[in-house]
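Subset of chains shown; positions unchanged.
Chains here go by letter, A and B, matching the order in which they are written, and residues are numbered from 1 within each.
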């Protein structure tokens, strides 16, 4: 697969309590969250006494065929998960939600994020005789819960959460309660909604729109919400929090029709594009082209601000992304043309500005410039609606390692030469933060741009290395 | 699957002669033509003496796994085909190109279009003892070729072509020649290109861009081109032709980056949108929204002409289109929301114009209006960048039958009520023809709008009924 980006989201979660169609709604919500994970998906549902699960590899229709979902249809509480595709070997046993059976009661667990002390905690648990089946952080939490001597279920959960560090959005299903928890930095999005009188939670509000739920509010850093028949219990597992929502969720990951702090990502991305236009200043160009699909909003913002007409000068082949034959050496260069095609008679002899949301390895940008020049474009100016991405992420995003990130080794001027553009302009870090603040954010993690990691990285394991490092394989 | 349209293209063809990577280029070209057919695909290649084939069901990566394509990699001449998904039972035996083996020489054959006298010709051939394996029009041509007493191969082909009526674009591979033929009305597009000194033909020029070929010219109605080692022989099988290119190719089927008569479909669709804006006249609206993906160009044209800002107010879930669980009755209405999502805070309390390229059954339009109103839109005006589609097609498009086409039974006013829009405006037939002419067309079939069928329909069998009617099952 010719990956358009070297960026992969870590997962998406959903949960709902007390709805007659809990499993079906969970399926629909996961479908809306599919962009957050394509490797596998699962649902765990409860009938008030026991938990039952279904999960599988692949996209939703494969992972959870109708018959599996229907087998859970009579249960009123459910959680679900979509898992992203790692580069390593993937296995069904890693697909969430996990379902732990015990004579003390069943436990369902799903997780979006990445713990930075999972290995340390796990080693200590193993020293005491614990046996782990997976390399997942979710399993660490399950062991901490099983071991906790705290009096109540909620106290056990708070006790367990206090022992883990990192970025996490957990949904936890017991036979008669749904608990959700967000880390004290609030790195990953987690939203509270309501449908037909039932509470639900989701990584993004697009899941609410998909099921006809109302978006109530963002779940806040450090919060632990417990939903039962008696309603919702709103609590925190820590007193102090440090809001640090992931910037890349705004810039690239979240669906444009999702909202953070009640504002649509579409409008935020448009604003990032406008800000970039302001920073870029006067430029002589015939049209501005957004790289489909994620940068179309930024291009619209750029166009509105600069007054330069916005055209669909690049089209994405909607069948690309699937496995493709390996072209022989001679054919390799041509193969690139299959994923993004310029509209020839539109760009011919024109000066064009291309807006993209980010550059990771630079290969796609290079292809785009080449393709437009092959199609006859006179000049190709590249505008990036975010700052230079320089550092890997320890909080749940599978960014390529340093070695592959072009901006970690090259200056903007060198990148421009590498991709062959006539000019290259990135949005500044300050301007980016301005835009986020303007849309209600109280603080973002910008570590991938600045290297300022807000949470101490105890294990020093990237999420994509976890299988190897934690399981020793 | 929730089909966005009730319209399906009949197929796409490609051929190339005398290139070292003929099979690989054919694969790449078919990939670019994948939008013209998703049920199956195949390649037949020649080594100068014999023909070899590979074909399969499904999208390219499934239908033609790498190993199959590689098995043909050493051959220099090849034809390929992508087949659309009929509603009926689909079988590998219907996937093209067909490969007929005979001690007199092998024959490869692929076809885009639909014959209107296939049953009549077939019955006559059967009366003489011929045995048919499929219900395909391609097989009819093969029998006519095998029976022809004409002296030369070209004369046999011309003799056979004269006996068939309808819309057809044939690519025919013999051991040492590639022949392409277009019917005398030129209903389906067929383009001539060149890459690395080798001639190639394709249903659309996007295939040329994909393989780095140069687009030479459109193949004209009635033409028969024979490509051999000695170059290209340009001939006709009839003296008189009646240019009647399919209007829906311009409006809906062709990829926006393909060109007809050297003009990109993107620009033609923009012009259709502009024309619609002119015809619609003054309208008080806050934004114009194109239905993704096919109507984005028309929306841009509408915006440019009307001065109303163009926004991405509707987003398409890129994972929709795959098989999905059947929602239970209560959930059905919610399921609709999964394919197209409005950006809530963008359309809330706004008057919006939605541009779509056509309405077939009306169900999608109804969903769109509902979704936007649910998201808070104050008014939803629908603009269609083509005239009311009223009649089925006998020339190679699987439009729903009369019974399902909303405009065949209802007036524009009734349709507006049915879909719940605040207003509904179609482009006029005359204005549509004006736009096509402006972009170099010498005549279009508008039968689906007007009922004026330019080619007599002898068998009275719709393409989608062929299996049943011709094979008697």
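Definition applied: a contact is a pair of C-beta atoms (placed from the backbone, for glycine too) under 8 Å apart; a residue touches a chain by one contact, two chains touch by 3 or more.
Owing to the predicted nature of the structure, the values given are computational and were not obtained by experimental measurement.
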Where 2 copies are displayed, count of copies in the complete assembly: 4
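The rule we apply is simple: only the chains that are shown with their structure count from here on.
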Centroid spacing, where centroids are CA-atom means, of chain A and chain B in whole angstrom: 36
For the chain B and chain A complex, residues of the former touching the latter: 20-21, 24-25, 27-28, 31-32, 34-35, 59-61, 64-66, 69-70, 73, 206, 209-212, 255-257, 259, 262-264, 266-267, 293, 296-297, 300, 304, 309-312, 315, 317-320, 322-328, 330-331, 333-335, 337-338, 341-346, 375
